[in-house]
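Only a single protein chain was left out; the remaining protein chains are all shown in position.
Read from first to last, the chains carry the letters A and B; within each, the first residue is number 1.
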Amino acid sequence: MGYKAKFRVWRGEGGEGRLEDFTVEVNEGEVVLDVIHRLQATQTPDLAVRWNCKAGKCGSCSMEINGKPRLGCMTRMSTFEEDETITVTPLRTFPVIKDLVTDVSFNYQKAREVPSFTPPADVKPGEYRMQQIDVERSQEFRKCIECFMCQNVCHVIRDHEENKPNFSGPRYFIRIAELDMHPYDVADRKEPAQDEHGLGYCNITKCCTEVCPEHIKITDNAIIPMKERVVDRKYDPLVWLGSKIFKRQR
Amino acid sequence: MERHEYDVVVIGAGGAGLRAAIEARQQGKRTAIVCKSLFGKAHTVMAEGGAAAAMGNVNPNDNWMVHFRDTMRGGKFLNNWRMAELHAKEAPDRVWELEAWGALFDRTKDGKISQRNFGGHEYPRLAHVGDRTGLEMIRTLQQRVVALQQEDEKLHGDPEAYIKVFAECTITRLLKEGDAIAGAFGYWRETGDFVVFDAPAVVLATGGIGKSFVVTSNSWEYTGDGHALAMLAGANLINMEFIQFHPTGMVWPPSVRGILVTESVRGDGGVLRNSEGRRFMFDYIPDVFKDKYATTEEEADRWYDDQAGNRRPPELLPRDEVARAINSEVKAGRGSPQGGVFLDVSTRLPAAEITRRLPSMHHQFKELADVDITKEPMQVGPTCHYVMGGVEVDADTGAASVPGLFAAGEVSGGMHGSNRLGGNSLSDLLVFGRRAGAGAAAYIDGLARRPAAAAGLVEEARAEALAPLERTGGENPYEVHHELQRTMNDLVGIIRKSEEIGEALQVIEKLKERAKNTASAGSRIYNPGWHLAIDLRNMLLVSEAVAKAALLREESRGGHTRDDYPGMSPEWRRKLLRVTLTPDESGVNVEERVQPSMRSDLISLFERGELEKYLTEEELAEYDAAVKES
């Protein structure tokens, strides 16, 4: 049942660090996070890692396992060969605090830049009436557990630190889409999506969708529909004309 | 040392903490939210089933009185009835408010918030979003905090002028001046630097204590910090002997043992079977519930479609009953191969329906156990889930006995009596989170002078926190922790015996000594070994409180089952066990208090026949008088 696995874990503080090799016991049914915890309990008590739920619900344990962003608690050891060396590194796009723990404050800052849900002033709590089919699209985006792996993998900022000020990232594109598709939201989110949040930087290469542990179709269901909604508003002369005429009629 | 001044410091960023902070800020108070994890990761995120609120959207017969009755029944009448009353009355407003802040609950056909069935609730009552209701709730509150910050940015140019989140920051001591709260002391997990908050009001919303048990659905955060901080500050805990073991936790693989399988599985049709294929819950319907639960499989199955004409399936009995039943089946040798029982939805619902209604369960089993719940049954067993006990508070304001100290959510005690109904926690967080925030604001308004932390307290707290780092060659904190977990699990678990509890108390004494000698290698920067060494103090204090209270209560009720006292005693129902710290802070004392009688209009909501099972003759006489009056 149990075997000894080879692990290479990035260790260091504030950016400086190196990959360290460990040999550690693995038992049946374990996930990478269990192994990291065993390292903590037996070899390196100060190995830093974030986690909470151990069930893929909180999005704390994001790390890069063999170069791919994964949740440590949802990556089963049985997906690796027993003689394979498993490399575990912190998220690359964010500054490292220590070992596998990174400073993800970028995301909280971007969250604050998206204007909140804005209902019409005259609906009171308890009066909301929405059909299931009207909320389903936004509900998909609200499944997000804020693991920030999509933010981490997105090449727009992963490979280009300088884009960070102009680009909110896929996590916040789904937030904008969620609100823009909300039956009761009245704020204008289309032009800001393009002009302030950098929707145009996304070249729809879908890495965010590939890594999302909640299997949210970030690109197909949020980013592209938002791009289309932006086209309506900013680039499509026909729609623009139509909306002018329609408004006048009303 | 870093120092901040606030009006209200809320410790905890779960549902209760965030709701309290939002309320304090809305009342114009400068508010700090402090939490051990990142913002938005608190335990509340893991809640699955839903939030109970008698909105009557699915069954119009539902109202606060029915909800109140269910709650009292579930808690075996040990609940603080005033809390149960406020909770039942205010929960709908709190849920609707979430919707106005952007929450998107599942809908009924006529566009209202849909509600689902849950154990112990007479009508479909849980507002929910698939099986990720907690996530929806915490995200909504988190986004509400952000909305308030955006408002402040427009008004004051600084988003954090009135409400600021201090994430990954652990509070280790509350500071006082004389009797009154003056602030809190803690450390940044990221840097190991210390921080002091000067504030006249502190709201505890730190959640539970499950990490003192091996098999638990709780995360590392649940080290009972709030419980311990309150006692260290001079407040009392009540009901600590009552711990809810959720009947259905995963049992395999070993590394995920304890992780929760939501009750919605049963609410949506899942049934429990033993290794002989029998739906054994029919054998475990206690007398007090006999007339409310189906006695045949046929009737139970009809109930899913026609709830008015049939009694509910016994799988939906309150959690304590189901947990004990599973425990007995496994003990009797009728368990599943990995030491649980079978929970099956695969034969009850079409696969597509299962993935629609229970997406995260489907995902969880697929990913973690390689089990496809649309094709095979799950294996489940009891897991330590929730502590009913907590800080004794005033129902209306959340105020503890220490001036300036407030508590809400799982860390407060009384609301759920001896057993919490599923779904009542999320609504509890909202109702009493709001009340504690308002209570703190009102307390400050009535304050003539802001207390200032007594000199020396900060220095003491700092020395205490640094101690494990400064020792060399001491004990490994992980080992002490592990032994405590084993002890509590085996000796103060679901079924308790006097000798075993005594034994546990002896072990705890020894562990206390060992904890004093733990040493943590490494630096102060994000050092989990050090953090654990600090948390041990709290876990040990809380474990002692649980064990001592459990030893004293010589009856079985709700989340407290004594093998040597299997019956429920009306005499004991009148007693609350209150835990306080010993003067030298080395341990805890337990004393008996009288449970106040229910207000007459509330007690009149029950039938005499039902009350006879719970109340003493004397109380029944009071009841008769009350009914005659009205």
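As a working rule, a residue touches a chain if its C-beta (ideal position, glycine included) is under 8 Å from a C-beta of that chain, and two chains touch if they have at least 3 such contacts.
The rule is short, and it goes like this: contacts and distances are computed from a predicted model.
J.: UniProt protein name for the omitted subunit, picking from "Transport permease protein", "3-isopropylmalate dehydratase large subunit", "Succinate dehydrogenase" or "Acetolactate synthase"?
T.: "Succinate dehydrogenase"
J.: Take the complete complex as the reference. Which residues in chain A touch the chain that isn't displayed?
T.: 10, 12-17, 19, 64, 66-69, 84, 87, 89-90, 92-97, 102-103, 131, 133-134, 153, 155-156, 158-160, 163, 180-183, 185, 194, 198, 200-207, 210-211, 220, 224-225, 227-232, 235-236
To be clear about the criterion, only the chains that are shown with their structure count from here on.
J.: If you average the CA atoms of chain A and of chain B, how many Å lie between those two points?
T.: Distance between chain centres, rounded to whole Å: 29 Å.
J.: Taking the touch rule as given, give the residues of chain B at its contact with chain A in the complex, in rising order.
T.: 37-41, 43, 45-46, 92-93, 96-97, 99-102, 104, 106-107, 110-112, 129-130, 132, 135-136, 139, 143-144, 146-147, 149-150, 159, 190, 219-221, 252-256, 259-260, 360, 363-364, 367-369, 476-478, 482, 520-523, 525-530
J.: Please output the residues of chain A touching chain B within their complex, sorted ascending.
T.: The touching residues are 13, 27-31, 34, 40-41, 45-60, 74, 76, 97-99, 101, 103-104, 108, 111-112, 115-117, 119, 123-126, 128-132, 135, 138-139, 142-146, 179, 182.
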